[in-house]
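After the structure tokens below, expect a handful of questions from me.
Apart from one protein chain that is not included, each protein chain of the complex appears where it belongs.
For clarity, chains are labelled A and B in written order, and residue numbers in each chain start from 1.
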Amino acid sequence: MSAIALRRRRSASGSSALGLGVATLWLSVIVLLPLAAVVVRSLDDGTGTFWDAVTSRQALAALRFTLLVSLVCAAINAVTGTLIAWVLVRDRFPGKRVLNALIDLPFALPTIVAGITLMALYGSNSPVGIDIAFTQAAVLLALLFVTLPFVIRAVQPVLIELDREMEQAAISLGASNLTVFRRIILPNIVPAILSGAALAFARAVGEFGSVVLISGNIPLQTQVSSVYVFKLIESDAEISASAVSVVLLLVSLLVLIGIRLLGRFDPTHRRHDG
Amino acid sequence: MTVDRRWRIGLRVLGLGYLAALLLIPVSVIFYRTFEHGVTSVLDSITTPQAVSAFWLTIEVSVIAVVLNTVFGVVCALALARGRFRGKWLLDALIDLPFAVSPIVIGLSLVLVYGTNGWFGSALTNAGIQVIFSFPGIVLATIFVSLPFVVREVTPVLREIGDDQEQAAATLGASGWQTFWRITLPAIRWGIAYGVVLSTARAIGEFGAVSVVSGHISGETITLTLLVEQRFQNYDLSGAYAASALLAVIALATLLAMTTFNRRKEESEA
Partner (left out) sequence: MIAARSITKRFGEYVALDDVSLEVPDGSLTALLGPSGSGKSTLLRIIAGLELPDSGMIEISGTDATNVPPQRREIGFVFQHYAAFKHMTVRDNVAFGMTIRKQPKDRVRDRVEELLGIVGLAGYADRYPNQLSGGQRQRMALARALAVEPRVLLLDEPFGALDAKVRTDLREWLRRLHDEVHVTTILVTHDQEEAMAIADHIAVMDHGRIEQVGSPLELYDQPANRFVMGFLGPVSQLGDKLVRPHDIAVLSEPDAGTFEAQVTRITYLGFEVRIDLALDGQDPVTAQLTRDEASQLELTAGDIVWLRPTAGTPVDSIPGDAPVTTVPAAAADDAAE
């Protein structure tokens, strides 16, 4: 509470506050303890079993495909997200505000519904004659759908804040449109693009609901790691499931750390020390 | 950028085309597919006993998770924005974990702690409490996945408004509790509202983590999203579409609330 914050400000020792205790306890019981259990469980039969579980042919294939398709997804997002953000900020057309609100739909729509939705248009009963169900392309499509808002929402505010006079100055100095984008706009929005793409990557690596139906879950082909872990849980292979989960957890942690470091070195990042 | 007209329209067509193919057309198709055989069959399909039970389960779970996460979120945001303590950066970083961890890993992690063979398994069994494959497990999974939203929305608002107003209230004689209710809470209310909407959307829509801990007991532990999958797997396509459309309508309502609250939030910060 604010009283606690105030008292802490007043007290020299900074005695532990009730709020902080509650927050830490809640986070521990709900999040940290369970995640620790995964790590512990994965090592129940020793490191050898752990290693076998994560290097089995199916686990490796799933992991390789997951990382690859997530990377491609993040890269495509970096380009299309920037493009859409630019269109939403700098272009004018009727219905822009509605469209702007709809960008968040993939965040609001349950992932399983996203999967069904894509199946309805790009599955076996496709009204447009495009049937990509149970292919790697379908997995990519599902991931692109659920990660759509990340880069757009990261880049949009930076573009809005960007000083238009900077661009006008460049043009007055004889720069072409392309040069202005490459030399003036891009350097300012790159940190936002990268952090948006990193979030999209993290989300794609862990994604389950939207891919579980459309991937067809074909081992060694379209099976992603999260679906593989799900299958392991269903067949009571808890230790193997935990081992692969630990690898996924590590990827998540690395991305989170990466985003934090990115935020620290962001040249456009302004500090508020008011 | 003062791009010439040809370029601007080209970029617009590319951007909107991508959005149409990926987002707008698929979502329209789901509504078309749902209603192509008339409204009656849709209504029948979302009022079956299973569907009604799934709907109320989803609502109950979401309400519990969102209320708890809102209280936690405000307390935690106050600690992050106002507190000075060692390891603050760590707490700040750990809050984001539920965003980055796969829902399946979340489900598994809860099974390993609260399942029959889990860390607390025997203690819970002795106490006669079943968590996994039961209601509490679904609630726990939902709390886990929707945990960061309120914290993440409220912390920046608190930082933005600063603690001047709270200090002013203190110098005027307000106790900590009075300051919180009269000054802090009104100042962050739209931030909280926005966080609540995001949490609710995530809670209603969660599938993966809930899928692991639910046990799929029809009429008992099937949420709306699980119902969609179950019907799809059972080749009840129109039933799956109908439930999907219901969830999509909730999602659209969420977007509307988000837009409204976000505008209010920005106004109150101005």
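Assume contacts are C-beta pairs under 8 Å (C-beta built on N, C-alpha and C of every residue); 3 or more make two chains touch, one makes a residue touch a chain.
Given the structure is predicted, the values throughout are model-derived calculations rather than measurements.
From the options B:Ser41, B:Gln130, B:Gln178 or B:Thr260, the residue with contact to the unseen chain in the full assembly is B:Gln178.
Across B:Ser41, B:Gln165 or B:Ser238, the residue that sits in touch with the chain not pictured is B:Gln165. For subunit B, the residues touching the chain absent from view are 161-162, 164-165, 167-175, 178, 182-183, 186-187, 268, 270.
Criterion: only the chains that are shown with their structure count from here on.
Across the complex, subunit A is touched by residues 1-4, 7-8, 11-12, 14-16, 18-19, 22-27, 29-30, 33, 72, 75-76, 78-79, 82-85, 91, 93-113, 117-119, 140, 143-144, 147, 159, 162-163, 166-167, 170, 175-177, 179-180, 183-184, 198, 201, 204-208, 211-212, 224-225, 228-229, 232, 240-241, 244, 247-248, 251-252, 254-256, 258-259 of subunit B. The residues of subunit A lying in touch with subunit B in their complex are 1-9, 14, 16-17, 19-20, 22-24, 26-27, 30-35, 37-38, 40-41, 80, 83-84, 86-88, 90-91, 93, 99, 101-113, 116-118, 120-122, 127, 141, 144-145, 148, 167-168, 171, 177, 180-181, 185, 199, 202-203, 205-209, 212-213, 225-227, 229-230, 233, 238, 241-242, 245, 248-249, 252-253, 255-257, 260, 272, 274.
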